[in-house]
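Missing here: one protein chain of the complex. Every other protein chain is in place.
Let's turn to chain A:
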Amino acid sequence: MNQTQIDGNVIDRCKRGDVRAFRELYNAYAAAMYNICLRMTGNVSDAEDTLQEAFIQVHRNIGKLESNTSVTAWIKRIVVNHCLNNLRKKKVYFEEVEEVEVAEEPGIDEDSFTWTVSAVKSAIHGLPQGYRTVLNLYLFEEYSHREIAEMMGITESTVKTQYMRAKEKVRQIVKQQNLIR
């Protein structure tokens, strides 16, 4: 995610209820946050709805944002929490995904296929929701396993296991895609 610089003055104006300042804030962060939502929810409609809800939350709570807090990290946390809450509302139980999954697959020789962005995107999109969430939060949003465990309400070891399995699954899917071509 590109580092977005927002003038402290914009935040102060947002805190005073200035809608134009809030639009500046939104414009600065919308694309990056939308991409998080899109990766987490997996579809445009849910991503946009989640983004909207998250920014309403940002607007409501901006008065509580302390000057020494990173605006980017604060907004990102709100967005990610909204994504997770929406997934929970859709009855995605993160803990259960581990149980549903079959035994570990044999290791795949990575020299035998080629990584491409589109293949990886497609493979991640095809992951079970729990795996996808963990993988996205770790690889793309750069949260630690412990932070992810806290946010998702599961144990750190479950996060690590799901992440390893998610990676393995992506490798399998990308390899299959290579073979099809």
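FYI, a contact is a pair of C-beta atoms (placed from the backbone, for glycine too) under 8 Å apart; a residue touches a chain by one contact, two chains touch by 3 or more; residues count from 1.
Here is the rule we go by: contacts and distances are computed from a predicted model.
Asker: Leaving aside the chains on screen, match the unshown one to its UniProt name from "DNA-binding response regulator", "Sulfur carrier protein ThiS", "Permease" or "Anti-sigma factor".
Answerer: "Anti-sigma factor"
Asker: Counting contacts across the full complex, list the positions on chain A that touch the omitted chain.
Answerer: Output for chain A: 1-2, 15, 17, 19, 22-23, 26, 30-32, 34-35, 38-39, 47-48, 51-52, 55-56, 59-60, 63, 110, 115, 117, 120-121, 139-140, 167, 170-171.
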